[in-house]
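Written out below as structure tokens is the structure these notes cover.
All protein chains but one are shown at their positions in the complex.
Up next is chain A:
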Amino acid sequence: MRAGPSQEEIRRHNLGALLRHVHLGGPTSRAELTSRMGLNRSTIMALTADLTAAGLVREELPRETGRAGRPSLVVRPESARVYVFALDVGVDRLVAARVGLGGVVLDRRETVRRRGPFVMEEVVGPLAAFARQMHRKTRPDTVCVGAAAAFSGGVAREDGVVRFGPNMDGAEDVPFGEEMARRLGLGLPVTVGNDANLGAMAEHTRGVGVGCRDLIYLHGDVGVGGGVIVNGTLLGGHQGFGGEVGHMIVNPKGRSCGCGSLGCLEAEVGERALLEAAGRFENHSAQPYNGSGALIGRDAVRAVVDAADRGDIVAQAALGRVGDWLGLGVANLVNIFNPEMVVFGGTLREVYLGSAAQVRSRITTDALPPVREHLRLRTSALGDDATLIGAAELAFAQVLADPLEVLARAGS
């Protein structure tokens, strides 16, 4: 029988907690860390000394304090030295970035992904090449402590296998993380998460939802993804597929969805629904990408919002229709989860701003009064990089859980 956590476990936990503070909060004085973590000064000093020796943080005199007395040293994350690789696999784009401790994007590469069936090599190849290019440019004293990818599809928590991707044919039962790790060849595993789930975490820790314990993030790509954060924790469900709000059925006799059902939120407010309603849809699976010259993806959605703003009545009607369904979806979600904030990210940022009158009217009529009274509707603060930043946070998870062990492994 165990009496409780051992001293070693407590120390590991405190080291991780301190590192998390400076990772998320930026440079922080020792005095502030002392009061925020509720530990005494000598403990903070010892923890900081350990992290400094490991090269994870450094201590500096503050530039100016404006207060009397000896200034407290400021603990800064070693952003330029300790980094992770963050990858983002969207339907239309592939992004790789080198992100430093503290969430600083140090280097970033992006390329267009052709729409169409999922082919492992076409995704893993460019991303691995980007990572190698960026790796080659690093100084010898830098250390990579993790790698993670955001994937536009359902990812099993247990093994990181992509189980479904309604907007990428063939992305079913794909061991993406394993293959990516092999191709990166850094001796590090690649953790994989659902893109919208990771976007939710990113907005919660670094974006518009900082300090918000209950939040729902809705991510518009081709489809609609979501992440639900309840009391500070992401709802993953039994297997990790939780939060697929895009496949909440809002219109049982509605449009057909890539998942096989009818009237999913994604089918009613996704890119295709908007473009079809606006009379701007062209079937790209039948034609090569860019072959028709018509816009797709974010540019196409923006063009509809722009046209509506200029008075195009077809575009206005299309946006109004989509906004109405979006409002219905949000009303259902807020009735169930009672979040403090709903964040619209990806293409839903433009869709929300362009159809807010419909979205909010629907919420007013369909959501319970006490639930909607304090609800805050916001657009993503991290913009297009929300999912990428979320992947970086996932990659940092291990070093934040056990800083010294992970660093020792990475350094060896």
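Rule of thumb we're sticking to: a contact is a pair of C-beta atoms (placed from the backbone, for glycine too) under 8 Å apart; a residue touches a chain by one contact, two chains touch by 3 or more; residues count from 1.
As a convention for this text, contacts and distances are computed from a predicted model.
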Hidden subunit of the complex - UniProt protein name among "ATP synthase subunit a", "ABC transporter ATP-binding protein", "Quinol:cytochrome c oxidoreductase membrane protein" or "Phosphate transport system permease protein PstA": "ABC transporter ATP-binding protein"
Of A:Asp92, A:Glu268 or A:Glu350, the residue in touch with the unshown chain: A:Glu350
Residue touching the undisplayed chain, where the options are A:Ser35, A:Thr233 or A:Thr364: A:Thr364
Residues of chain A in contact with the chain not shown: 302, 305-306, 309, 349-350, 352-361, 363-365, 369, 372-373, 375, 377-379, 381
